[in-house]
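Just one protein chain is left out here, and the rest sit where they should.
Then we have chain A:
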Amino acid sequence: MSGKPKLTYFNGRGRMESVRWLLAAAGVEFEEVFLETREQYLKLIQDGDLLFDQVPLVDIDGMKMVQTRAILSYIAGKHNLYGKDLKERALYIDTYVEGTMDLMQMILTLPFSLPEAKEKNLPLIIEKAKNRYFPAYEKVLKQHCQGFLVGNQLSWADVHLLEAILMVEEKDPTVLSEFPLLQGFKTRISNMPTIKKFLQPGSQRKPQPDDKYVATVMKILKEAMYYSI
């Protein structure tokens, strides 16, 4: 069964944004259904569409996929963004995306934490970006010398890293100042046609979360959210 993947999520970044990035980078058009009311969400659960009662949900190739990592792995595998062998996949790509996922997770949960926590956590996130994650990827680029993180073509790892870089830069525009190779990487990957298109206004890329987004999510999920770094 072909047809465009259909993404069900809130009208904002959250955990679905990495999926939007990867589909866009792969040049795959997709549709979106936005959750706006609790009733919509409860209906999805009643209909048995959400394996663990959670979104993201992506209808793709006849499967109702949930769990962000599972979705991303499937898309990467299907669209030749997952390296050429087990070693590239596991040793490099899986490892690198886990790092960028940890970094982006800190930022995506920030709007849902208590105000005192937000103030404390943002500097910690920037510190981790500058001292833990970006140095690691700068070193990979230096040693690998191919312009990509893995192999000699674009992979999920590159797309995910670009997403993370842009996200952190929104919080601190100077964050790449000590990382010349990452600066070059950012320019190069941003200029790849599919990604350049996604970065233009009018694409399905979502803006940073605002109060309205946070309120919508909390209303729909009615879950107590406690996140710590």
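In this section, contacts are C-beta pairs under 8 Å (C-beta built on N, C-alpha and C of every residue); 3 or more make two chains touch, one makes a residue touch a chain; residues count from 1.
Keep this in mind: contacts and distances are computed from a predicted model.
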item	value
Name per UniProt, for the chain absent here [options: "glutathione transferase", "GATOR2 complex protein WDR24", "F-actin-capping protein subunit beta" or "Aminotransferase class I/classII large domain-containing protein"]	"glutathione transferase"
Of A:Asp53, A:Glu119 or A:Asp210, the one touching the omitted chain in the full complex	A:Asp53
Residue among A:Arg69, A:Lys120, A:Lys142 or A:Lys219 touching the omitted chain	A:Arg69
Per the touch definition above, residue among A:Leu42, A:Leu114, A:Ala136 or A:Met218 touching the missing chain	A:Ala136
Interface residues of chain A (partner: the chain not displayed)	51-53, 61, 63, 65-70, 73-74, 77-78, 86-87, 89-91, 94-95, 98-99, 102, 132-133, 136
